[in-house]
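All protein chains but one are shown at their positions in the complex.
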Amino acid sequence: MPLNPDQLAEIQDLRSSPKQTVRAVSEGMEKHLYHAIDVLDHGFVRVIDYMGDDAAICQAARVSYGKGTKSVQNDEGLIRYLMRHWHSTPFEMCEIKLHVKLPVFVARQWIRHRTANVNEYSARYSILDREFYIPAPEHVNAQSVVNNQGRGEVLEGEEAARVLEILKADSNRAYDNYEAMISEEGQLGLARELARMNLPSNIYTQWYWKVDLHNLLHFLRLRADPHAQYEIRVYADAICQVVADWVPAAYKAFEDYRLGAVTMSAQMMVALRGLLKGEEVTAESCGMSAREWREFQDMIDA
Amino acid sequence: MPLNPDQLAEIQDLRSSPKQTVRAVSEGMEKHLYHAIDVLDHGFVRVIDYMGDDAAICQAARVSYGKGTKSVQNDEGLIRYLMRHWHSTPFEMCEIKLHVKLPVFVARQWIRHRTANVNEYSARYSILDREFYIPAPEHVNAQSVVNNQGRGEVLEGEEAARVLEILKADSNRAYDNYEAMISEEGQLGLARELARMNLPSNIYTQWYWKVDLHNLLHFLRLRADPHAQYEIRVYADAICQVVADWVPAAYKAFEDYRLGAVTMSAQMMVALRGLLKGEEVTAESCGMSAREWREFQDMIDA
Amino acid sequence: MPLNPDQLAEIQDLRSSPKQTVRAVSEGMEKHLYHAIDVLDHGFVRVIDYMGDDAAICQAARVSYGKGTKSVQNDEGLIRYLMRHWHSTPFEMCEIKLHVKLPVFVARQWIRHRTANVNEYSARYSILDREFYIPAPEHVNAQSVVNNQGRGEVLEGEEAARVLEILKADSNRAYDNYEAMISEEGQLGLARELARMNLPSNIYTQWYWKVDLHNLLHFLRLRADPHAQYEIRVYADAICQVVADWVPAAYKAFEDYRLGAVTMSAQMMVALRGLLKGEEVTAESCGMSAREWREFQDMIDA
Partner (left out) sequence: MPLNPDQLAEIQDLRSSPKQTVRAVSEGMEKHLYHAIDVLDHGFVRVIDYMGDDAAICQAARVSYGKGTKSVQNDEGLIRYLMRHWHSTPFEMCEIKLHVKLPVFVARQWIRHRTANVNEYSARYSILDREFYIPAPEHVNAQSVVNNQGRGEVLEGEEAARVLEILKADSNRAYDNYEAMISEEGQLGLARELARMNLPSNIYTQWYWKVDLHNLLHFLRLRADPHAQYEIRVYADAICQVVADWVPAAYKAFEDYRLGAVTMSAQMMVALRGLLKGEEVTAESCGMSAREWREFQDMIDA
């Protein structure tokens, strides 16, 4: 699904003919419109539309009549206060619509975030393109030995080569057979809704995805996290760039109070207050399991 | 909460300084921005922002790269097809944000529509204004004698006068006492979060309400319906005007396939097919209750 | 993932040791608990738990203190009234939890119904089994020539044989390679979260799916429909059996007012009223497109 000349011309045309609006405009976001950010080998994230800006968050929080801003500084303070105290509804007043091209196995993780609107390319109706995600060699990792749900060291040498060879060969064979099954030359041709089942989940799909800022930040907190699978994390990282340009004050508050924040349990707080008073504390004395104690050490040492 | 000169100046300023955008712009909607539509005696509906237009619905349905429209005619046909066959996700790709001022008892019905974003004026934090809904005389009706959940004929003469007198007097007394309780003159002053409980539910509140087009149309179908309470129906009617200007093709399809449409049960379809063949049909012969039979007669006679 | 003897024993044990409860019990549903209904070649639907029954719908509609039922007959009438007039909240008061085993391409359609709770088997964490959906010969169809989004006649002879051969061979090769890549014999072994991308979407996954009755009926209306893809429709059909036993009155109302019902547009109602009066009506005279006129003819002839 690379852009053909007609599509490029149409997009070029849209970009070069701005229109007038009396709505809130985010200058930082306007420059992203219609510009795809490349992700993985064939994917992208492209901003289609947006609603609101930092001031709109404050305007809603104040349920005000006019622009709702007293000063940029006041707005930043208010946004930080709202984020810190989990007042989520004002952040729901901003909305973004993205066009995303992504492998099916990434799409399957992504769609678990339910509070969003989605229109996906239909493989019942249309024919999928021959585009498969093949990881770059530096992202072909072994199963982690410490975390059942993650990857460990990078594969090297023959093993890595074998994996890449298998992924490429199987993708191409599956697609050859997909084409052969739906072909109407000399045969009726299998229904698309059936033929698609032969395709592996590294094939690319695409969708329009629309979500409010509060739910987007929740998505980013989980998916831009180091524990998220690399292949969805790179999409989250790309969207983080966009959000930072769209609503800079909200994004900064998000970095400080979510991405960079740490939640300590009741037991950890007991341990912490003990440490600050110079007391001796242990996992046992605070009621933590060995695993929690390790997590606690990581938090205060990091 | 009437607008003060500063607010009016600010709004005037926003309206008179349009900005450039490369987003989709709905000309019909731009003219609504910042113009309140009066509803009831002190209420209003005011468009704050919107995302998308008729073309955006089609663009998402086609998950296309560019403008996504081949022609206006094609777009209209596609939109009608989507509406007729309950393909709701493309309509979710448009979004609207309204500022609404409304009586509390109307707000309580409205908020039952859960798929929306809301920021309401906080009476814990702020002081409510002395503004109460007092119905116009032509909207003071008796309890319906045929429908437990509705109103019947208009009250007249002394009874009507008495009702209006009560509503006005009780509203004012409640507000006087609200003010007296929170006053800090010569006393500490009751907490606002407590004092508000003395106010009747015809007092006005206000909120920012943001919703996607699919869920908005669902709201309108239920609330612009003749069975909806008059006081919420007038808000729905006002929003219908806005939507007709915003996404004219989608609104026309909504009128044809939702507002003006009729759903017939399996039994009604049996009766209907019988009638069209000139057969004699009765409630019994088709398995309808007396009530369903009356509803069926109303549908085909209307 | 067929049941092993330990699992069978455990399930047998659960079934044979009923406990006492003072909650609402649906006798029709109790017999379904822990009994899988087979669907497709390796799939199933299994009721894990449920909340409520027909009486619970009425109890909530009446917001009553006790059982909330005056008589079974009253309850049926109330349920039919609620269904007919789209009063959906009482139906949300019943809940069901299912364990479903299904091919990934079916899961991808299913998950688009967002108002539900889901826990899916994790292929990041665990290894998938070698179980693939291979359609029965009578369900291998050609692409439809009248509907871009559907299937037409059954494939026969060599073409059908070729399709089945491809699906089987590609599934097995993909799984062989999946196993080879994750194997830790003589190599590190590829991370599971990466290896899974080689698997085609006819592989089986499984999940726990919990949903309220209102949203379940919406799912069934769309997925038990003749236009739904066969492979999801059979799951919907299986669940219809379960619901009919669980809440018989609600299910009957659903059949009459949803599954067997027909929605006519404003234009269709004009045509219909004309026909009933013996007038001549045409697509043009009623403002219908050729396509809508055909749909109208199908409705009244069916």
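In order of appearance the chains are A, B and C, and numbering begins at 1 in each one.
By definition in this document, contacts are C-beta pairs under 8 Å (C-beta built on N, C-alpha and C of every residue); 3 or more make two chains touch, one makes a residue touch a chain.
All values reported here derive from a predicted model rather than from experimental measurement.
Engineer: Which of the chains on display does the removed chain touch in the whole complex?
Structural biologist: When the entire complex is considered, the left-out chain reaches A, B, C.
Engineer: Quick one: say which of C:110, C:178 or C:207 touches the chain that got left out.
Structural biologist: C:207
Engineer: So which of B:25, B:167 or B:222 would be touching the chain we can't see?
Structural biologist: B:167
Engineer: Considering the complete complex, identify which of B:24, B:55, B:102 or B:199 is in touch with the unshown chain.
Structural biologist: B:199
Engineer: Which listed residue (C:41, C:92, C:245 or C:295) would be found touching the missing chain in the intact complex?
Structural biologist: Answer from the full complex: C:92 touches the omitted chain.
Engineer: Taking the full complex into account, find the residue in B:11, B:79 or B:118 that is in contact with the omitted chain.
Structural biologist: Checking the options B:11, B:79 or B:118, the one contacting the hidden chain is B:118.
Engineer: Suppose we count only contacts with the excluded chain; which residues of chain B make the list?
Structural biologist: Residues 103-105, 108, 111-112, 114-115, 118, 122, 124-125, 133, 135, 140-144, 148-153, 155, 159, 162-163, 166-167, 170, 173-174, 177, 180-182, 184, 187-194, 196-202, 229 of chain B touch the chain that is not shown.
Engineer: Touching the absent chain: which residues on chain C qualify?
Structural biologist: For chain C, the residues touching the absent chain are 1, 3, 6-7, 10-11, 14-15, 17-25, 30, 33-34, 48-52, 56, 59-61, 63, 65-67, 89-90, 92-93, 95, 97, 99, 117-122, 206-208, 210, 212.
Engineer: List every residue of chain A that touches the chain not included in the displayed model.
Structural biologist: 77, 80-81, 84, 86, 89, 112, 222, 255-257, 259-269, 272-273, 275-276, 289, 291-292, 295, 299-302
Here is the rule we go by: only the chains that are shown with their structure count from here on.
Engineer: Of all chains present, which has the mean Cα position farthest from that of chain C?
Structural biologist: B
Engineer: I'd like the Å distance between the centres of chain B and chain C, where a centre is the mean of that chain's Cα atoms.
Structural biologist: Result: the chain centres lie 33 Å from each other.
Engineer: Send over the residues of chain C in touch with two or more other chains.
Structural biologist: 112
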